[in-house]
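Here we show just some of the chains, and they stay where they sit in the whole.
The chains carry the letters A, B and C, assigned in the order they are written, with residues numbered from 1 in each.
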Amino acid sequence: MSGSATRAPVIEITPELVADHGLSPDEYEQILEILGREPTFPELGVYSAMWSEHCGYKNSRPHLKTLPTEGSLVVQGPGENAGVIDAGDGWGVAFKIESHNHPSAVEPYQGAATGSGGILRDVFTMGARPIAVLDSLHFGSLDSPRSRYLLDGVVRGVGDYGNCVGVPTVGGEAIFDPSYERNPIINVMCIGILRLEDLMRGEAEGVGNAVMAVGARTGRDGIHGATFASVELDEGSDSRPQVQVGDPFTEKLLLEASLELIESDLLVGIQDMGAAGLTSSGTEMAARSGSGIDIDVALVPVREPGMTPYEILLSESQERMLLVAKPGCEGDVGEVLSKWDLEAAVVGRVTDDGFFRVRDGGEIVVEIPVQPLVNDCPTYTREGVEDPEVRRLRDLDIAEYSGPISDREAADALLTLLDSPSIGSCRWIYEQYDTTVGTNTVVGPGSDAAVLRLADSGRGIAASLDCNGRYVYLEPRRGARIAMAEAARNVACSGARPVAITNCLNFGNPLKPGTYYHFSEAVAGMGEGCRALSTPVTGGNVSFYNETPGGAVYPTPVVGMIGLLENLDRVVPSCFRKPGSAVVLVGQTGDELGASEYLAACHGVVGGAPPRIDLEEARRLVDFLVEVAEGRVVLSAHDCAEGGLAVALAECSLGGLDGPLAVEAELQTDVPPAAALFGESQSRVVLSCDPGKVEELRTLAAEHELSVAVIGSVGATDGRFRLAAGGVRIDLDLDRLDDVYRSALPRRMEKEAGLTT
Amino acid sequence: MRIGVVRFPGSNCDQDCHRAVDEGIGAEAVYLWHKSHDLEGCRAILLPGGFSYGDHLRAGAIARFSPIMREVIAFARDGGPVLGICNGFQILCEAGLLPGALVRNDSLRFRSHPVRVQVEQTDTPFSSEYEEGDVLRMPIAHGEGQYVADQSVIEALEIERRVIFRYVDELGQPTEEANPNGSVRNIAGICDEGRRIVGLMPHPERVVSKLLGTDGLGVFHSLIESLQATGGTATHAAEAPATHTAEAAEAGAS
Amino acid sequence: MRFEIEIRVTPREGIVDPEGQTIGQALGNLGYRGVHHVKAGRLVRFELDADDADEARSSVDRMCEELIANPVIERYEVQIRSPETASP
């Protein structure tokens, strides 16, 4: 394709060529109308990229529009490189999430590394210094060598990149299910802080202002990445030309130089050359300012000789930025860049005629009106129909599984769950990440939410990434509400108030009615969650076509929740702290084994309806958790999620830095034992507190209309884990639990080593 | 008194070191840019962690040729106190100011978690405020932290009591489990013959506050104490390292 | 028969090679002139028992595809020396 295109001969625009560019006949008609003529070959490439799913949001925009984006703290909502919220005393928090699923499926190390690079740039181009990264990983079963290879590479990729740039990776999630085989989900969220007066946007204003290309040289890599991200991965496809290689060292230089340029007030605007490279950055910046932009590709520093305008416009070489200098500041900009040994070239000027004009030396090769290119990408609202198979699975009768089990079976089930990679400790992953560089990490990986220092303000930022794809698959609207509620609950467990989200919508092929149904329902559920919890959307990303010939991945709308903590010395850890503490369960436990990890891991059953979720109750729980943290009423708070009460309790006693703490607990309930122990009823939290505080806790819970039960105490010192419910007793040696929990990943991953880095 | 924090383009613990000096112990910290030839009258030099020049080739291999390093090497020769943390330690070894080298962790994986290190010698400018045998909790975060050297060098280090920090378990034992990267004899930090140049892999600058832990504060307090003691003129310390680093410099470059 | 195997792995054409670039710059800064197109790669050496050179080669090729090289971004060359021909 593009590679074969050369400068000289004019390429004829045939219907086949149009189709190869992922444009429908109707869309091509529209292009002819806008231009009033046939597009040139480079123009076709530009439209193909900008009107791809990835940049144009063809199939998602109508639904994204329904998400709430307003809020008293929102300084910058969707539409910029990253969202920004007001964190008080002039501080802002910039954050955004990005997917890199398809590149990582082809080359896990570089795919994940370049994904991290892109999202870091989205954040620091806002004028924010990145202080943390979180990653949401959904992979196939680790019994498959391919999945192990992909996970190994992705973890090294995310790790090495962040480690080298000096941004800690402080949290995330890792979920394993056969549905992600060969098409893993890699979503990376970056959080940065800025002084609000330094807030910068991706704008191109001021006729005549210099447009500069900065950073790595432009090569042939990743041409059509945007289109690539918008088609299914089919087996034989030689995806090699799309592979991009990241250089975190250059990224670090870009980061420092960009922040210095912004603080020195030398820029009008700056944007990452991400998907669709020079084309999307140039046109999006012009579109935001209602201006035009005039570029000469002959001026762009290239890595390889003989690159065509088409290639230079669409290259996705990494670690490149496009910036617009303030009038008369070009020299100073150049000085800062050379201080950081970065290459820069003035490649064009801002105009006011509303055109994206590209020259190759003298000759004009692209001349497209910016607004319709960026904002009028045709969008489609389709007919979604629930797949009957999904309904069948949801309606599956799972009553038999709730029912009587022996003590022995219950104990084995708990061990099986703790050994399941989705529940077992993620240490193996996050010990490959620098989690503390920058000395902002107050609470790192391994707890419900990560907590970060907000400079020296004494306040904190909490963050959590959540999505249970199985829930969303079986009942998308409810699944998305649960993802929202869980993310908020995680953040609130740490004592922070949830304030806003970013989100990454990972779905299959939207042209399939079943997938489209999942998508529209999930977005609706997410919107409901945002409203109920007053956490507006400040940005996000959509990744469609997460399919392999094996079928679609579980629909995976990942929620990236941000919370603010008034007082850092009120942070609540998620694990038990002190022997003698009372153990309290907040929330109601129902007979709800549907869609649970227990059914999947212990009975190989995917089915039943996900647990009920009452968003009002979820909201009250959040308020309650923030209040008990501020009042220093509790010693620890841990969200009850996959694996239910039994797993939550085990995590509370195993997670401590200084070794496991014994626990003895009994839940009084008439819910059948398996459901009581392993069911995933929502809006539940395991607290621990001084026995003396129990009454205060009850009163507060009552005020918030929440039910609480004192179920036991910490540290009956004989080192055992004891939990009873519905007449069934689990009584296990803590060190055994600990060992199973810790080796869930290493025992699968350390079989072979990944060496290709 | 001024303390210089060297800033390579890929340094990423420079701000943490700076903060450890000014907020941690209330001394004056200044950044020294890698292209500069001027130590700006600093009385001690910190080489922070990070990836100096991307750590291509070998960690620290390229950094040692930067203009500022020429000055730092001369400064060290005259007995000036120099601390290299993580990547800084790697640079000191590459520059021949400290013996041995740091190679890839035996696990071939980047390792990042808290470790325990025991303070074995308190007669350096960076450990004097600790008690011998103190066990400190500090994070490590490195991919190339496995300390290696010829047997003869290791023997010399032990005999001359130049192993300053050693990885140990909660009982203070240098066990295999306590060794995060396969370093010979659980070595986490060493000093030069003059005992003025110290390198270690763990990150004391990350544990200097109530919020994140304080075990690292002693490293920086020690420095201030020793600077006040010597009054800055590193007298006898001057010759010892001079000869040493001279040959070390050859060793490094031959 | 025992063969000496040497595998050289280098970035594929068109794939960026930051390490090679950095080494090139560093050599420049150290005052070396006339250095062009620096490429950085990996080297793997081992000894392999095989009946004949062909068998050796084919199994080494499989090792490269499976483990030693990453065909998506790297290319590899194999050199096989049988003990006789072996020489420094």
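FYI, a residue touches a chain if its C-beta (ideal position, glycine included) is under 8 Å from a C-beta of that chain, and two chains touch if they have at least 3 such contacts.
Quick caveat: nothing in here was measured; it's all calculated off a predicted structure.
Each chain type appears once in the view; in the entire file the copy numbers are A x1, B x1, C x2.
Everything that follows uses one rule, which is that only the chains that are shown with their structure count from here on.
Centroid to centroid, with C-alpha atoms defining each point, subunit B and subunit C lie 35 Å apart. Residues of subunit A found to touch two or more other chains are 247, 249-250, 755.
Shown for subunit B are the residues in touch with two or more other chains, namely 53-54, 56. Interface residues of subunit A, counted against subunit C in their complex, comprise 106-107, 110, 216, 219-221, 240, 243, 245, 247, 249-250, 303-304, 317-318, 755-756. Within the complex formed with subunit A, the residues of subunit C that make contact are 11-12, 14-18, 22, 67-70, 72-74. Looking at the complex, you find that subunit B touches subunit A at residues 9-10, 12-13, 15-16, 19, 49-51, 53-56, 108-114, 139, 141, 143, 203, 205-206, 209, 211-212.
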